[in-house]
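This report refers to the structure that appears directly beneath it.
Excluded from the complex is one protein chain; the other protein chains are retained at their positions.
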Amino acid sequence: MYRFTNDYSEGAHPDLLAAIAATNTEGNSGYGCDGHCAEAGARIRELCAAPDADVHFLVGGTQTNMTAVAAFLRPHEAVIAASTGHVCVHETGAIEATGHKCVAAPGENGKLTPDAVRAVCAAHPDEHMVKPRLVYVSNTTEIGTVYTEEELAALRAACDELGLYLYLDGARLGCAIAAGGAGFEALARLCDAFSIGGTKNGALFGEALVIVNDALKPDFRWVLKQRGGMLAKGWLLGVQFDALLKNDLYLSLARHANELALRLRDGIMALGYVFSSPSTTNQQFPVLPDAVLDEMRGEFHWEEMGSPAPGMTNIRLVTSWATPPQAVDAFLARLEELTKA
Amino acid sequence: MYRFTNDYSEGAHPDLLAAIAATNTEGNSGYGCDGHCAEAGARIRELCAAPDADVHFLVGGTQTNMTAVAAFLRPHEAVIAASTGHVCVHETGAIEATGHKCVAAPGENGKLTPDAVRAVCAAHPDEHMVKPRLVYVSNTTEIGTVYTEEELAALRAACDELGLYLYLDGARLGCAIAAGGAGFEALARLCDAFSIGGTKNGALFGEALVIVNDALKPDFRWVLKQRGGMLAKGWLLGVQFDALLKNDLYLSLARHANELALRLRDGIMALGYVFSSPSTTNQQFPVLPDAVLDEMRGEFHWEEMGSPAPGMTNIRLVTSWATPPQAVDAFLARLEELTKA
Amino acid sequence: MYRFTNDYSEGAHPDLLAAIAATNTEGNSGYGCDGHCAEAGARIRELCAAPDADVHFLVGGTQTNMTAVAAFLRPHEAVIAASTGHVCVHETGAIEATGHKCVAAPGENGKLTPDAVRAVCAAHPDEHMVKPRLVYVSNTTEIGTVYTEEELAALRAACDELGLYLYLDGARLGCAIAAGGAGFEALARLCDAFSIGGTKNGALFGEALVIVNDALKPDFRWVLKQRGGMLAKGWLLGVQFDALLKNDLYLSLARHANELALRLRDGIMALGYVFSSPSTTNQQFPVLPDAVLDEMRGEFHWEEMGSPAPGMTNIRLVTSWATPPQAVDAFLARLEELTKA
Partner (left out) sequence: MYRFTNDYSEGAHPDLLAAIAATNTEGNSGYGCDGHCAEAGARIRELCAAPDADVHFLVGGTQTNMTAVAAFLRPHEAVIAASTGHVCVHETGAIEATGHKCVAAPGENGKLTPDAVRAVCAAHPDEHMVKPRLVYVSNTTEIGTVYTEEELAALRAACDELGLYLYLDGARLGCAIAAGGAGFEALARLCDAFSIGGTKNGALFGEALVIVNDALKPDFRWVLKQRGGMLAKGWLLGVQFDALLKNDLYLSLARHANELALRLRDGIMALGYVFSSPSTTNQQFPVLPDAVLDEMRGEFHWEEMGSPAPGMTNIRLVTSWATPPQAVDAFLARLEELTKA
């Protein structure tokens, strides 16, 4: 049975498991005040060419987004996100639970545009409405597309013009960068804060939050603790990020995931199927016949995203650092067989 | 200078001012625990044929909506409202500040439909998304349209089917009922809770919240106090509602407002202008030429809602219990003169 | 029947009622953006010799406190208050409902001391605890005592030393100033923000919030709206405060209340009774025999604060601008009669 269900079905890359085991009896300070977190932070600052950035390590993505928003915004300030944005839809109102509204804007291929941001601000002119204050983007997006450096620069310009923060959720940042999206240095230059996702790219768990804008740095650890995001054995996060960001491991894992996804995409396209998203990364969204899917269901796992036409289902296939190439081969072979039958 | 800016530019109907003055030195208990509130509550229960309803009096509309939502919902439960709904747009995120998401659904003429409600629920199937729990409707709607008893009954059926509460914001309830919308008894039968607006229909200030569903009653006064909505001199609210709901004053004031609005509508239509909403109540939304508006601006006040076409502006004209008929006459005469010039 | 229950049992001073009636049909802009609020604000700025202060008008005291705290503090920042402080005990957790902890400190005669503030800060050294940030004091205090200018100056010095805001709840500010407490100019010099209470001193309702510290001013109206505190007919507040602060009316009403309270105090003391608080203002807290109270209960109203000794009850007697001198005479005469019986 091959899983294309998601990119968090496996544990950690062996290097990270080994690193965790190696520190098991070291005796580290708690709450992220240890040498491993310090080293991982330094590595991230170097990678981003952002020597003054603050780096914090959290366990999960929803936690990272909600803690950042809680720390960065005043009560009446709101988040702007694409209507497909993770914070808008898939976090059970975590942002709202911190008291802030998420204003959904139409995206293009899952991506916010400067004009959509401007339109939201124009529609919120006074104190009877929330005040848009933070632009949330995710890279890759929820549908696998990628913000380039140029696109982020255009959003940055709109943010500067409108007095907004730019925050990037990097839960799948490796795949975004590996697919030509804005790189670490560009992120640190263009965003006020962004996260580097570990959970979906080689770590057991963990997201690194990089705060570049000085105005957003004070007292972050207070808010981190208050929202339940301060891990007692924080070094577990430092150790993993240190191993992950060393020797290009992070991007090489993402390249693996992307390559297999593109092989899936190309193979499926070659059979004449269409896709609901022009994704170039590890999530692919083909539309396949129900009859074919019924045959494949026992052997392969995926998520279903609805039915765009009678007898057809839009599925999501996700690859990861842990996906074996033979899973892709098997999927394509079986699909070809069933298609040509 | 004639004001069609809104329906809260004047104070109270003289009967209410007199009632307030008459109780000035009575010496009443605080916090709504007085005889006037008791009488007004009894009057409302009778009017609604809801002998077991709880009635609470609050000062303002945003306060009423946010306190009700805070009291009625658990943290992960969300509000469904038309995208034009007051709670979605014009309350500065008051609902979100209590921790709850507002899910906006497309409205038809400003009104939620059962199918729109069903679609929201279908799109929120599991614990990764908020759980829709309370349907918010306003009567009249924000664009002056009216829910009939049949429409509310259909929403009620959808709510029963889906396990949702039905809450009606009656900030302009008088105008809705006077225009043929669902009446007090129907509201008490169909809604879990609803408000009766005083501020915009004869009172200095004040909204009555009627809680019909027993499950929503416990401890409401705790939440009322906690959210800042418990007026120290609560009898001021009881006194006003008692006077307002006596002798048909409430609906007669609303009829006055509606009649003048319809005269405005008919007169403007007769001159060939279009409206952005099929409102039958005290808010009218004609689209008028900028050149004409420029001439009228010194003499009349209104709000502007954007420009639907070059050289044209969509304005909002609001009448109230306090609007003098000559204001309408003067507006129509001047518009005719400028239109025919 | 004479009421010493509280200072909000009557409506408004006749001058204020008349002022409200006089503006009833003026047609004012909504939400506090009217000429009356502008004039009242200007009058307050002049009274406080604080030409740059922002002045906002709200309906009630809990609302004022919670909105100020929500607007002024970041999520992890906490309020320090005397354990008897209104925000700690009598506002149903309104502060906590905005997400902030109230840290209670021991008071001396209901008043916070600089040393108590320092001790709270010393006990909250790091990110595992909330960060104390705003010192809340009320003048008069909940037990009728008064902060002098010197005492506030000492708290201010502690706040400067520790990076704290000083906020003064002036729900009973008139009585505090009339009894020799810090005056308007001193408040504006020493506090970051403070309120001037109308509800308990001549107004139907209303508190003026004066924000002196520039850092606390931005976007206050957004938070005001979000928390339900922006009154649609805001001019009702402006009109009242304008009348109240004209011609020394505010302090003359407070002097009346204090004088009657001190007559009560002196008369009760002369009969040999003790008091639980050295109050010099309009709340007095004598300890009286249950047998005596049983006789007086039908004729006079008061609140009971518990039993400090068998057969004795600590009661609260409150006077106001509306208390007739004969109420005091009658109380003292009856008490003397019963005591000497």
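So that you can tell them apart, the chains are marked A, B and C in the order they are listed, and the count of residues begins at 1 in each.
Simple rule for what comes next: a contact is a pair of C-beta atoms (placed from the backbone, for glycine too) under 8 Å apart; a residue touches a chain by one contact, two chains touch by 3 or more.
Note that the structure is a prediction, hence the values are computed from the model and not measured.
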{"item": "Listed residues C:Asp54, C:Glu91 or C:Asp242, member touching the removed chain", "value": "C:Glu91"}
{"item": "Hidden-chain contact residue, picked from the options C:Arg3, C:His36 or C:His100", "value": "C:His100"}
{"item": "Subunit C residues touching the omitted chain (full complex)", "value": "75-76, 78, 89-93, 96-102, 104, 127-130"}
{"item": "Residues from subunit A at the interface with the omitted partner, ascending", "value": "1, 3, 5-6, 8-12, 14, 17, 20-21, 23-30, 59-63, 66-67, 91-94, 97, 199-200, 204-205, 222, 225-233, 236, 322"}
{"item": "Contact footprint on subunit B, counting only the chain that is left out", "value": "31, 70-71, 74-76, 98-99, 127-128, 130-131, 219, 221-226, 230"}
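Keep in mind that, in the parts below, only the chains that are shown with their structure count from here on.
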{"item": "Gap in Å, rounded to a whole number, between the CA centres of subunit C and subunit A", "value": "50"}
{"item": "Where subunit B touches two or more other chains, by residue", "value": "91-93, 97"}
